[in-house]
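The other protein chains are all here in position, but one chain of the complex has been omitted.
Let's turn to subunit A:
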Amino acid sequence: MTAATSIILAGVGGKGVITVTNVLSQGLVALGYDVKVSEVHGMSQRGGSVHAQVRFGDKIYSPLIEMGTADYIVGFDQIEALRWGSFLKQEGRMLVNLAELNEDTYKGKYEDNFSRYKHVTYVEGTAIAKETGNVRNENFVMLGALLQALGFEFDVWKSTMEKYIKKQYQEDSILSLLRGMREQRVAREKETVYEL
């Protein structure tokens, strides 16, 4: 029996956390895993913090992830990644989008906090999404980076995307996912970033 893999996806309302969670979990089902997903709807969707928890393996009981046990935290921006930091297990990996946080409340105030985690991968999700022509696709770049980290092949996910993403958005979003998976410069270990 393989142990469960636990993932937290965190962002703010309207940035596609729920969409990406849906693709991820449907793809995992297609791959034959037992899957549980926890989301909270309602009040939390009015522009505030939004997160989802996804767990997969041979047999999953709890839809909630215990503190200190998440294998991956996917932060759609730096603030939301840090909010869930204590859920990461010691050997777990943070995947953080380098989002443009220019509001004074956030700017330049939280970057240093990532040094405490053993494994951090910075992803230029926002920049890459812009290059593909749609800033809103940063969520798919992040999904791509996660799938890459999990060691999955692109093919399954292409068909999952085709099934669950509306036709008119498919091309852009699949491209963003692919760039998230494949591009070397996307994944930079934290040490390199601090040298920049």
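Some notes on this structure:
Following the convention adopted for this analysis, a residue touches a chain if its C-beta (ideal position, glycine included) is under 8 Å from a C-beta of that chain, and two chains touch if they have at least 3 such contacts; residues count from 1.
Criterion: contacts and distances are computed from a predicted model.
Remark: of the listed names "Intermembrane phospholipid transport system permease protein MlaE", "Indolepyruvate oxidoreductase subunit IorA", "Aspartyl/glutamyl-tRNA(Asn/Gln) amidotransferase subunit B" or "Carrier domain-containing protein", the one matching the undisplayed chain in UniProt is "Indolepyruvate oxidoreductase subunit IorA".
Residue positions on subunit A in contact with the hidden chain: 12-13, 25-26, 29, 34-49, 60-64, 66-69, 79-80, 82-83, 85-90, 102-107, 110, 113, 116-117, in rising order.
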